[in-house]
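All protein chains but one are shown in place.
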Amino acid sequence: MQRIGVFVCWCGSNIAATVDVAAVSDTLKNEPGVVFSTNYQYMCSESGQNILKDAIRDYQLTGVVICSCSPRMHEATFRKAAAAAGLNPYMVEIANIREQCSWIHKDKAAGTEKAIILGRAAIAKVHLNAPLTAGESPVTKRALVIGGGIAGIQTALDIAEAGFEVDIVEKQPTIGGKMTQLDKTFPTLDCAACILTPKMVDCAQNENISIYAYSEVEEVKGFVGNFHVKIRKKARYVDTTKCTGCGLCTEKCPVKKVSNEFNLGLDNRRAVYIPFAQAVPKVATIDADHCNMLKSGKCGLCAKVCTAGAIDYKQKDEIIDREYGAIVVATGYQPIALDKYDEFAYSQSKDVVTSLEFERLTNAAGPTGGTLLRPSDGTHPHTLVFVQCVGSRCEDDGRGKSYCSKICCMYTAKHAMLVREKYPDTEVYVFYIDVRTPGKNFDEFYRRAVEEYGVHYIKGMVGKVAPRADGKLMVQACDLLANEQLHIEADMVILAAAIEPDPSARHLATMLTASMDTNDFFTEAHPKLRPVESPTAGIFLSGVCQGPKDIPETVSQASAAAAKAIGLLAKNKLTCNPCVAHSDEWMCNGCSACEKVCPYGAITYMDKEFRMPDRTTAIRRVASVNPAVCQGCGACTVACPSGAMDLDGFSNSQIMAEVDAICKMK
Amino acid sequence: MQEMMIAKARELLKSGAVQRVLGWKAGEFAYDVEPAVFESAQELEKSFVYNDFCGSNLSKYLIAQSRKEGKTLVFLKPCDTYSFSQLLAEHRIVRENVYAIGIPCQGKTDGETLKGKGFTGILSAQCEGDTFTVHTLYGDKTAARADVLPERCLNCKSKKHMIYDELLGEDGEVLDSHRFDMVEKLEKMTPDERFAFWRGELSRCIRCNACRNVCPACTCEKCVFDNDASGIAQKAAADSFEENMFHIIRAFHVAGRCTDCGECSRVCPQNIPLHLLNRKFIKDINELYGAYQAGEDPDAKSPLTDYTMNDAEPGIVYHRGGNQ
Amino acid sequence: MKQLSLEKLNDLFALIGQTEALYLPVDDAAGQAAYRRWQPGYTLSKALNTVRSAKDFFFPQTENLVDFKMQGKSIEVIDPRTEQENFVLFGVRACDARSFSILDKVFLADPVDTYYQSRREHGTIVTLACTRPEETCFCTVFGIDPAEPAGDVSCWIEENTLFMKANTPKGDALLTLAAPLLSEGGDDAVAAQQAATRSVLARLPLAKLSLDGMGGESMLKLFDSDKWAELSQACIGCGTCTFVCPTCQCYDIKDFNTGDGVRRFRCWDSCMYSDFTRMAHGNPRLTQRERFRQRFMHKLVYFPANNHGEYGCVGCGRCLSKCPVSMNIVKVAKALEGEVK
Partner (left out) sequence: MQNEMTTFKPKIVAFCCNWCSYAGADLAGTNRLTYPADVKIIRVPCSCRVNPMFILRAFQRGADGVIICGCHPGDCHYTTGNYYARRRMTLLFSMLDFLGIEKERTRVEWVSAAEGAKFAATMNDFVATVTKLGENKRLEDLRCKK
């Protein structure tokens, strides 16, 4: 039996005016377990708190009920005061008799009666309270950034700058991501490489940053502050410590017709290659699928020409175990496949390209050296048609996406403007549903394309692109504003393909127990207030993996994610919320219902050996809650039919005791 | 079929592929077939049966049997495979210790159903084609097969096996059953009529726990109703409230997990149509969250551990189903 | 012997029902027989027996023992019993009638269970002879004659006539009450019916069930039999057999918090349950095998050992038809038969 003290606050006249505080404290004095009951003008004042502290000591109270204002107001105050008097702070319960009683009821009799009932409910709960201690867990002061695009780079740089170690894991042979493939960037038109590559170099040179390129995350275990990650460093067949990046091997390799993914297949590379001149790390990689030596053991030319002796055909994938305190996801995006969009003849004509391919075709480091030429015949195109929203804002039976890809309006304006500037003899048409240009200097940029550069913006969709025998592309479209059908003879058609999360994201999310939306974008902890955190503690979101965004937005989000990660890494220990779920192993049958509803991935299962009542041993699968990860929502407690899962501080029996006290006959 | 099953079981026991066989054993009369474990060919030959009275669902026994050393051969009727699949999804059965053989089912009757149809003093019963011949103390009687099948078989949802290692006989199809008709009929009543109906039914409950203990979805180590610490433990319904409480909470706990095998109603000594409660949840889930049958797809997320952002609001209950 | 035309049966019920509570088997919504308090419009069920046994009237499933009323920190102890009214139980079969004597041995032995005692004293049992026993019946094994049922009053229904015979002073009182409707006679008709019934009884499949060797003499041998593992393997641990059984008499005492006090009540318990006989360390019977063994050892061995050879079973056959897995006392007895030979 608890020894409970009841303290009824007048809150000046705020409570005392409509609740007979003396009657409340006198009535509650007679409740079972109550050994002390009083009322006072301001319980939250210093002298009020002293009454509480003295009573805890003088009456050896094991539980305290304060009838006062909302616990949202002063629960922390009273818990602290109780702790100061040597009582576990979680033995304090508040009966809210101000906001939820005296302030809303004018009739003093009714108010007093309700205050007594609320007090009884709190007493009933305290009877079942148990002292709770907040656990602590250490923090590994290192962050993992998954994805080495501009988002990952920015996050890593910011974390490293703050003085913490950070590893970047990038599945491509080089960091840099999609931005390396871009030509110019809107709205300032500075060259992507010029602003990105110095940051890539910064990463390579920063002592706090380790880059695991050509690597993938294999396994994630642990929880906030204590993640254990296995990284698979894929075999490059090149010793990166020896390779100088001279490129000789890539010139001598006899396998010349490997589609060059960096240029999106618009030209070829060798079987041993460096993606591009500014790659970081600048080392060669042997493509095992195409290398003669690795396939048949016949060749070995690259090894012969390599003066550094860096080629190693026997290299194997390496698994690296690392520990991290925080993980930032920056897995980025890819344009959707357009093979289902037959009406645009993407698969039929080389001159129908995606916007990203167009970037390569206008990039000085691209397959055409920066001269815009038709991929089919290498001639100079005179009429270009840009089609917006290909696959965006229209699910179209699973072909496309319901959301707006956000970046297409701006890069299409950029493309159109650049073409018109460089080749004033071209005609440029842009077909759009809406032009969306919110963002600093964005609308001005778009207006310049229309007003200064004479780009023909036409509201309407292209219905069909038909390649003609003479190489022209017949574009059928409608102009919704003029309400007329258009037929344009185009030389090239550029499709603004929707973007989607990188396909690796889903598997990664499963490993991280981070939630995703139906489009496979990572979900944020709160759409407005916690936009760069995953609901899973210690997992942060950077860049397009969370939703479509352009470079300025990506970079700001990347820095925000870095700031959140730094905040976590700066702590030596994490204090856990003690009101967390726990599972009674004897009652748990391991059905996994709780795990399925846990938004934090706090529940894991283990096979545990039990000594059964009949003296046999049995191995049973049981749930276990990680108190450092659990946030105490209680979803699991209801999913669990046996009641094995319960929530400290809000247990089934506590809540039912409150129900009983409230519903009890007078 | 019975001979094929015995032959198969004997072969697997002999080869050591399985250590025991979970099947059905003949009883005193025609109908009192009991679930049993056979460990030798002699035992199989002596009493293994597969006939029209093998209604009991063996899948729940696998929770214990699959934890024994070696493999257990189990014979599963189509509807039993739903339960087996669901139990696997809930990690209750050690899959590698089970060898599941799917067997066909044309519907199973039981002694209580026969007695309910007026057969008393049953000494033995045979089924030839579609005709049941029952020998009783008071003479022989016959009935058409369909007339002596219980409701769950008349409204069979599937003759298709959801999971098995081997199949004896042909696999069937998922059927277009009328299993929700009675739920619908109740939904169309007024709340007063429904209340009267359910009071009439649930007030007969003797809280023997047969429905719970036979249920392949009820596999808690300790049921909340047996656990004094749960706050809702009850050994008997001391008030009509407790009758309601037990059956509402039990149905809720198996909602989204119930495979509609109908065992609860089969075993109820008071013939309470308990399956209607479970079917109500299945029907609601189908209507509100999309078609879902527990046990069908082990990878599908159970509707109560899943959500969509556009789910119906609870207020939908005020607008749908039933007269006021 | 008294007699009454069946056409006047409802008049008889009305007459008895006027002065005392009258309970009789009627068909319930599921088509099975259940005891209900008589009211106009009810008709006597034609079923052989009720699903729940007649023990309910003397040993109900739940029964309030004592109330504790709390006011602040004071507690008042209240006996919830009100005066027990007289009642008549009509249509009890011979097997159930025998069950009362078994229950009496438990509840009326010292210390007397006054709750049970009071109900026994106020109840008048009117039995009804069986004419169409079922294959599950084996009351004759226990020396019960369903053609000549015990009780305060014994009845036979033959053709369109109800025959009644008082066996006790309580029975005499009831027949006196009913006298205005009754006439004399009928011995021959009853004897003829008895002969016919007895010929059916001889043909019952379980008539020859042997309980030789059961009882206290071979207690340890039976207890240690390895048959129990096999017999209990299908048992799902429910309480169906216990709760439909007319002789099972175990109960649990529970406290219910009513909000302003505690109601202490007893309710049926089942030795098949894992939380039966729960002591500080738990249930002494650790597995279903042991719990299963307990139930049948009690009925076939312990009870007769303590009660001059009287078995804790009356052969009503309820558990045979109701067990979810078709396991029952007959299968157990047959399996154990070999053990004691």
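Should a chain be cited, it is by its letter among A, B and C, assigned in written order, with residues numbered from 1 in that chain.
Operating definition for what follows: a residue touches a chain if its C-beta (ideal position, glycine included) is under 8 Å from a C-beta of that chain, and two chains touch if they have at least 3 such contacts.
Just so we're clear, the structure is a prediction, and the values are computed from it rather than from any experiment.
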item	value
Contact list for the unshown chain, restricted to visible chains	A, B, C
Touch criterion as defined above, residue of B:Leu88, B:Ala238 or B:Cys258 at the omitted chain	B:Ala238
Residue, one of B:Glu11, B:Glu45 or B:Glu193, that touches the chain absent here	B:Glu193
Among C:Asn10, C:Thr258 or C:Thr277, residue touching the chain not depicted	C:Thr258
On chain B, residues whose C-beta touches the chain left out of the figure	183, 186-187, 191-199, 224, 231-232, 238-242, 244-245, 248-249, 251-252, 255, 277, 280-281, 284-285, 288-289, 303-309, 311-318, 321-322
Touching residues (missing chain, whole complex) on chain C	256, 258-259, 263
Positions on chain A contacted by the hidden chain, ascending	70-73, 96, 98-101, 103-107, 110-111, 113-114, 117-118, 121, 515, 523, 525-527, 535, 579, 597, 599, 631-635, 637-639, 647, 650, 652, 655-656, 658-660, 662-665
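Assume only the chains that are shown with their structure count from here on.
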item	value
Chain contact graph, described as a line, ring, star, complete graph or other shape	complete
Chain nearest the global centroid, as defined over all protein CA atoms shown	B
Highest-count interface - the chain pair sharing the most C-beta contacts	B-C
Chain centre separation in whole Å, for chain C relative to chain B (CA means)	30
Whole-Å gap between the CA centroids of chain A and chain B	44
Centroid distance [mean C-alpha coordinates] between chain C and chain A, Å	67
Shared-contact residues (touching 2 or more other chains) in chain B	none
Where chain C touches two or more other chains at once, by residue number	none
Interfacial residue positions of chain B with respect to chain C in the complex	27-29, 31-37, 56, 61, 111-112, 115-116, 120-123, 136-138, 200-201, 204, 206-210, 212-214, 226, 235-238, 263, 266-267, 269-272
In the complex with chain B, residue positions of chain A that touch it	586-593, 596-597, 605, 618-619, 621, 639, 641-644, 652-653, 656
Residue ranges of chain C in contact with chain A within the complex	70, 72-73, 257, 259-260, 282-283, 286-287
